[in-house]
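For reference, the structure discussed in these notes is given below.
A single protein chain has been removed from this complex, and every other one stays in its place.
The block that comes next holds chain A.
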Amino acid sequence: MPDLLIELFSEEIPARMQAKAADDLKSRVTNGLVEAGLTYGGAAAHATPRRLALRVDGLTDRSPDVKEERKGPRVDAPEQAIEGFLRGAGLTRDDLVERDEKKGRVFYAVLDKPGRPAAAIVAEVLEDTIRNFPWPKSMRWGAGSLRWVRPLHRILCVLTREDGSEIVPLDVDGIVSGRTTEGHRFMAPGAFDVTGFDDYEAKLKRAHVVLDAGERAEAIWQDATNQAFASGLEVVEDTGLLAEVAGLVEWPVVLMGEIGTEFLDLPPEVLQTSMKEHQKFFSVRNPKTGRIERFITVANRETADHGATILAGNQKVLSARLSDAKFFWENDLRVAKSDGMTAWTDSLSNVTFHNKLGSQRDRIERIAALARELAPVVGADADLAAQAATVAKADLASEMVYEFPELQGLMGRYYSDASGLPAEVGVACQEHYSPLGPSDDVPSAPVSVTVALADKIDTLTGFWAIDEKPTGSKDPFALRRAALGVIRLVLENGLKVALFPHIKEAMLSSIIAVLRAREEAASKELQDQKAKVSDALSVGLKLDVSTLNLPDRVSLLGSITRDEVRASLIDNESPNVLGFLHDRLKVYLRDQGVRHDVIDACIAMPGNDDLALLVKRAKALQAVLETEDGGNLVQGFKRANNILTQAEDKDGVEYSFGADPKFAEDPTEKALFDALAKAEAKIAPAMQDQDFATAMATMADLRGPVDAFFEAVQVNAESEVLRRNRLNLLSTIRSTCLQVADLTRIEG
């Protein structure tokens, strides 16, 4: 039972690709070995910047011998057919056996496939793995055509047994396998041989390479936190950065340095982002003040001066970077303070949001108008909400956000506060992008909620107006996220708002934006063409009119009237946006355990654009359905509804009025009249209060009388008077039970 060691030694592998590459190496090789008939005990893969390594323990020595049978032609088949079969199988006639089958005697070839030695299989599998490796991006180098993530230099492939180890021979485009590898590029240059994994790992460590990425990450974190702790500080946790840094070094050496005092006034998020993005530094925080005061960098080597030169160099680079950040910050503050960010909002008219929807500025104006309308229902001051919406995206024009897009919103808050705008406005700048995902916090400050809602509704209607809806897995404009944002903002803040009128209003604004963008494009095109003509004429060229692409203004705008826009787009698309919100709501509620048919039954009711009300209905219905009475009531309701619907279809009339207890014959019938009257007396005020739980519970109480009635009474009685009265009674059941939800949609 040999152990297998593979190492693929290359130039530096991008840090972000290392972990997956190690996994892929392991799964591709082990799958290949198993497919070829070998088994193994265990396998583990590792990655450093310069190598992928794989150990496979307890590999079988050979694949098992197998017999393979191949069916041939019938014994009485033409000679050519038999000859052809023999040629194909590489056999002679003596090798064939005859067998009786239903259709006659048939030739069979029995092929002995002897097992193969592990080395041969390993060589084949490894070559195939190298040639077909799933790198996210790969390249060629030199004069060859082999592809790898960066030039591949060595293939180490060794099978180790108790009595020694053997090189598995393979040659991939001139790279011949061996037992040789290299240690740290600078601390231990030169090659050395290994006999197996333990020898390999130990020799690597002596040559200043820690093979395991997890071990490197842990060493970095340990040392970083210790050094910070010794100075009374703490490292800001960042697992993504830790994994990346562990992929940049083979021999991690943690160094802590100072941040120049002139930079300590920068917002901590700016320090942190700049250090992480540009330098891959960890931030070190003073827990007492919350300020970032130092940095931690991870070098790839030890030096005689204990890292002093390296640290000094890093510090210098950091100072240059932070000088830039400070420059942006101070410039931005100047703009923010001078005119309350209007210079930025003005300049956003030159920034395209989407070429069919106009500029960011246009978009901001739409959001502000919508925010003003939404403010009362959210409980925000309308002027404040409109003001917040107007400046919420101003920071997109700031230098800091241009440099670090991930700081959008947050910088807006700093700048809004600096310019003396009300605190709520600053908070809204930061919060209006939220929630970004299903687990992101939902803002609760009324102004923030208003702007966030307006932003998301405008996004939805805008992209619906230009027919850019999500399809399948494609959702380039994150519209599903926007819809979920609307849902969570409404529900988690308990907002009572009928959304549909706002959606229609937003849709109208979006469509106007689309038309305006088209008009601008058309007039620009005209101007360009005009310029082309005058250029041509001014230099005395003959003008070839066919090269001009003059837009047909009539077709662009003239044929669409405002009424047609209303009819064709607003009335068609607005319900679709609401429907999209309902679809996302279904997903959202399903995750909370609400049945899809329950949601459908509630969406079918009027007022379904009030999402909070919709959910309240759904939860009441779901709760009742989980009781025995509730489940049975639905059966009773459906029975009543079926009989009634059939009768209505047959008679061509609607039985919806005038059930009279005086025609009741059977005691159960009388009791049902009674129960329905009592129930309605309770349900009506409950519905008035939107207390669906009480309304549903009261309906569930009808289960007994309804069941008893169906048990005892024939609805389609001989007497036409009795029949009509009973059908009208069923209609009362129907109208009573349909008040909370459309129970016909409940399954089962």
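Methods note: a contact is a pair of C-beta atoms (placed from the backbone, for glycine too) under 8 Å apart; a residue touches a chain by one contact, two chains touch by 3 or more; residues count from 1.
Just so we're on the same page, contacts and distances are computed from a predicted model.
Engineer: Since a chain is absent, check the UniProt entry for it and pick the matching name: "Response regulator receiver domain-containing protein", "Heme exporter protein C", "Erythritol ABC transporter ATP-binding protein" or "Glycine--tRNA ligase alpha subunit".
Structural biologist: "Glycine--tRNA ligase alpha subunit"
Engineer: So one chain is hidden, and I want to know which residue out of A:60, A:279, A:342 or A:739 touches that hidden chain in the complete assembly.
Structural biologist: Spelled out, the listed residue whose C-beta touches the missing chain is A:279.
Engineer: Can you say which of A:16, A:113, A:131 or A:530 touches the chain missing from this structure?
Structural biologist: That would be A:16, which touches the missing chain.
Engineer: Which one touches the absent chain: A:1, A:111, A:351 or A:653?
Structural biologist: Of these options, the touching residue for the absent chain is A:351.
Engineer: So which of A:37, A:117 or A:151 would be touching the chain we can't see?
Structural biologist: A:151
Engineer: Residues of chain A in contact with the chain that isn't shown?
Structural biologist: 11-12, 14-16, 49, 137, 139-145, 149-151, 153, 186, 248-249, 279, 297, 299-301, 303-305, 309-310, 312-314, 316-318, 320, 323, 350-352, 355
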